[in-house]
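Every protein chain except one is present and positioned as in the full complex.
Chain IDs A, B and C follow the sequence of writing; residue 1 opens each chain.
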Amino acid sequence: MAEKTKLKGLSRELIALRVASELEDGTYVNLGIGIPTLISDWIEGRDIVLQSEIGMLKTGPLATGDDVDQDLINASCQPVTALEGTSYFDIAESFGMIRGQHIDVAVMGALQINDKGDYAGWSNPARGLFVGNIGGSMDLCAGAKKLYIAMEHTTRDGQYKVVKELSYPATALGMVSMLFTDLAVMEITPKGLLLHEVAPGISAEDVQSVTEPKLIISKDLQEMQF
Amino acid sequence: MAEKTKLKGLSRELIALRVASELEDGTYVNLGIGIPTLISDWIEGRDIVLQSEIGMLKTGPLATGDDVDQDLINASCQPVTALEGTSYFDIAESFGMIRGQHIDVAVMGALQINDKGDYAGWSNPARGLFVGNIGGSMDLCAGAKKLYIAMEHTTRDGQYKVVKELSYPATALGMVSMLFTDLAVMEITPKGLLLHEVAPGISAEDVQSVTEPKLIISKDLQEMQF
Amino acid sequence: MEKVFPSIDEAIADIKDGAMIAVPGFFACGVPRALLQAIIKKGTKNLTLTCGCGPLLGAADELRTLVQKGQLKKVIDSYGLFRSASKGMEDPFEQAVRAGTIEFEVYPMGTMAEKYRAGGAGIPAFYTPTGVGSVVEEGVVTNIEANRGKKETRIIDGRKYVLEYALEPDFAFIHAYIGDKEGNLRYAKTARNFNHVMATAAKVTIAEVETLVESGKLNADDVHTPGIYIHRMIQVPRPKFAITID
Partner (left out) sequence: MEKVFPSIDEAIADIKDGAMIAVPGFFACGVPRALLQAIIKKGTKNLTLTCGCGPLLGAADELRTLVQKGQLKKVIDSYGLFRSASKGMEDPFEQAVRAGTIEFEVYPMGTMAEKYRAGGAGIPAFYTPTGVGSVVEEGVVTNIEANRGKKETRIIDGRKYVLEYALEPDFAFIHAYIGDKEGNLRYAKTARNFNHVMATAAKVTIAEVETLVESGKLNADDVHTPGIYIHRMIQVPRPKFAITID
């Protein structure tokens, strides 16, 4: 891959906001580590219930100060709060809930994704280990009704993350339906990556220039709305 | 099978008492329908905890009068009481507990048993149905650390119930370790049925006369003690 | 996320002929009697009721009516017949089973429990030691001979196991002692039995609750069934049961 010029896209917070606006009221959602975690800030007060795979349904905002309780954390190991209607349960129930297709949407980060909806997130080969931290990622991919990826469009040094073929170990194959980056919103379709929206100041050509597979440009291509 | 003269053995209550004295303190026990249910009357106050497959641990005595609660029954559909230390749980947990070998002893009734520890209890072919009521019997056979059978030694009309080969549909094969009847206490050993004890007034010959397979007589043969 | 429906009839309005409905309860304990009565009133036909341990023996009046009105195609259970053979001969359900006009499919109770649990938890199939050595290991135990499909067995670490499959009914009827408006439920004592696993297994789960409370009134550590599994709720009067089976 050639090194690319870094385009000035959305902040991580605004990627999270764009994903938040895609989530529908009345849904159960699980947010992965990284940008997905930031989504919770944007859905407070909405009728969206967060599941945390540690064994909690209706996870509240992050806890601070005296509200911090070492027996109450989210799956990213951050102290959180409970809400009215929160429930706790054990890990087998939690992953039954996940694998059993009770979660409407899981939003995950990724290291690489291709235009078939395959993605890699659990292991960076640069670390030089065959083993790694899988955590709950593969279960969420296998079980959520919809899988969204939220990530920076390229690596810090401008390398492709949206690739033709994964060179990193796959987390799951063909499961991703939507991809949200700092530059664009894309849908994974049977024909490939369909570009629906671009970030303010970014053109479809800009997005294509940092995307290895060929994009299909929606005839309704829009600028992202916030 | 020839019709046999009915021998005068123990009452159902005394069979239950004999099984009760075999149960060790500090054990978790599940009692099946029929004579096994009567065992609970004989272990009150002892350090034996009864599991009921409906989803209850530390089942108390039968409930009567105002203590009857339609939300609190045992697996034989009798109203029961709770004790200090009782817990309730769902059916998957209950049968996990059973299949997972957490129950020390299950005591079941039987229609037929042979000298290999196979037994039949869930379906009487006389009813003329291929289907029948299996209930929790096969799970208890598969999962309890020890399986005891408590039953009348013969049918009401004096036919063999302790047989060479089961003619009724098997509940489980090779799982029974002890057999308690109105006439005798027998152990299922790799060599066959080992007669340990006879009821008062009953001889080993009497027991053999109503038992199809050949009995091995223990050199320490005793009269049952109560 | 409020799940409360204005009426029991509206909560079951989309259940169509041919639906498969999970019915919890252990004999007379924890049976969703109001929902059963509502489906009788609605007259839905060709139903498959998937049970666990004889809830239709507990709700004997409802079973009789379902049989008499010709609403049942099939029942799956571990214990669905009267214990007494002579009473069974007079029972319209057993008569229909004998005649082959209603199918009756039987599994060990723990296998029933695990089939629902697997269905709810995304496990398509599992191995179990239960039933090995019996007809259960050979094939599906049903009164309809043509449906006695073969079962698979496998030796693992020297012991023989039967492969059994997940069960995912179209609907589950749930009875809970108390629930909040978001569907978090608690059951009373042994009335819990099959309610939780069936709530997880069905595509659409409808809960009747004796007491309906505002969200936040249940202790979060004491919820038996998290609201995610419950799609619709109604409040019903506490049912009355004769605690007996024959």
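Note that in this section contacts are C-beta pairs under 8 Å (C-beta built on N, C-alpha and C of every residue); 3 or more make two chains touch, one makes a residue touch a chain.
As the structure is a computational prediction, the values presented were derived from the model and not from experiment.
Among the chains on display, the ones the left-out chain touches in the entire complex are A, B, C.
Only one residue from A:S11, A:N133, A:S167 or A:S203 touches the chain missing from this view: A:N133. Among the residues C:K3, C:R33, C:R186 or C:H231, only C:R186 touches the chain that is left out of the figure.
Residue A:A142 is the one among A:L14, A:L83 or A:A142 that touches the chain missing from this view. Mapped onto chain B, the interface with the missing chain covers residues 26, 28, 47, 49, 51, 57-58, 82-89, 92-93, 95-103, 142-143. What chain C contributes to its contact with the hidden chain is residues 114, 118, 121-129, 156-157, 159, 161, 165, 186-189, 192, 220-222, 224.
Touching residues on chain A toward the chain that is not drawn are 33, 52-56, 68-75, 77-79, 82, 88-92, 94-95, 98-99, 118, 122, 124, 126-139, 141-143, 169-174.
Throughout what follows, only the chains that are shown with their structure count from here on.
Each chain gets a centre from the mean of its Cα atoms; the one farthest from the centre of chain C is A. Averaged C-alpha coordinates give centres for chain A and chain C that are 37 Å from one another. Inter-chain centre distance (chain B to chain C, centres taken as mean C-alpha positions): 28 Å.
In chain B, no residue reaches two or more other chains under the touch definition. In chain C, 117 are the positions where the chain touches two or more neighbouring chains simultaneously.
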